[in-house]
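Since the structure comes first, as structure tokens, the remarks are kept for the end.
Every protein chain except one is present and positioned as in the full complex.
This part shows chain A:
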Amino acid sequence: MNEIANRFNIDGGPVDFEPGQTILQAALAAGVFIPHLCAHPEFTPHGSCKLCTVTVNGRSGSACTIAAMPGMDVQSDTPELNSRRRVLLQMLFVEGHHFCPGCEKSGNCTLQALAYEMEMLTPHFAHFFPDRPVDASHPDVLLDLNRCVMCELCVRASRDFDGKNVFSLAGRGMASKIVVNSPTGLLGDSDLAVTDRAATICPVGAILPKRVGYKVPIGERLYDPIPISAQVGRLSGATAESGCCGCGSGASGGGCGATASATVAQKEA
């Protein structure tokens, strides 16, 4: 009997994978971009943003959680799926407050980069205008949940990498929100340090290291010169060339350990 090749198709093109990889991991490693927000090479898949939704043998599913299998037929870059992704992005934009021109994450923000990528021109839906107070109590880190997209990367980073459990997702439905594990609920009273992975993992501008906001000028930031779809090497965690996770901290050593540890996690996975 012939051994079945570890290969499947995305949009008609072949992708080789290693057993244990998800569709997203295999695609990124092969240089094929699938839009994603809550997935990150360092952390266990989560499957909540649904931007990576693809069609696998005719059925919808999240590329970040479905294991790659030989012979799969995956559709991803189709007008229909991209228009669905655009609606999901619009949902995220109206759910919170995303004032990109005034946001210090601008240019380093995955949500913004994906919106450009998907050609999302307007938020389309009526804004929800949620009331989310800003927490500036921490000396080195700002928590502004107005921009939170509930990806739980901070939860996973703090729990699985820092071993501190600083963040949790609380509430349900539209009342869902990130809460801080401290007696007062304030970040300043938690044991978060600016050197923690959780302090720099946020893909949007909800958790920001203080006093480094504009170190890299707008126009020269992560997604300013090169669109996100052309950065698959960095997104897959396979290459460390960009030197920064896109957190906007500008930190090269302790502030942001994204890329250094990414390769390690990739090997362990």
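By our rule, contacts are C-beta pairs under 8 Å (C-beta built on N, C-alpha and C of every residue); 3 or more make two chains touch, one makes a residue touch a chain; residues count from 1.
Here is the rule we go by: contacts and distances are computed from a predicted model.
Asker: Hey, which one's the missing chain according to UniProt: "NADH dehydrogenase", "Penicillin-binding protein", "Protocatechuate 3,4-dioxygenase alpha subunit" or "Aspartate carbamoyltransferase catalytic subunit"?
Answerer: "NADH dehydrogenase"
Asker: Using the document's definition of touch, tell me which of A:10, A:32, A:157 or A:180 contacts the absent chain.
Answerer: With A:10, A:32, A:157 or A:180 as choices, the missing chain is touched by A:180.
Asker: Which of A:56, A:92, A:114 or A:232 sits in contact with the chain that's absent?
Answerer: Spelled out, the listed residue whose C-beta touches the missing chain is A:92.
Asker: Quick one: which of A:150, A:206 or A:228 touches the chain that's been left out?
Answerer: Looking across A:150, A:206 or A:228, the contact with the absent chain belongs to A:150.
Asker: Which residue from A:5, A:134 or A:170 sits in contact with the chain not drawn here?
Answerer: Among A:5, A:134 or A:170, only A:170 touches the chain that is not shown.
Asker: Using the touch definition up top, pick the residue from A:65, A:137, A:195 or A:229 that touches the left-out chain.
Answerer: Answer from the full complex: A:65 touches the omitted chain.
Asker: Name, in rising order, the residues on chain A that touch the hidden chain in the full complex.
Answerer: Missing-chain contacts on chain A: residues 45-51, 53, 60, 62, 65, 67, 84, 87-88, 91-92, 94-95, 125-126, 128, 149-150, 165-176, 179-183, 185.
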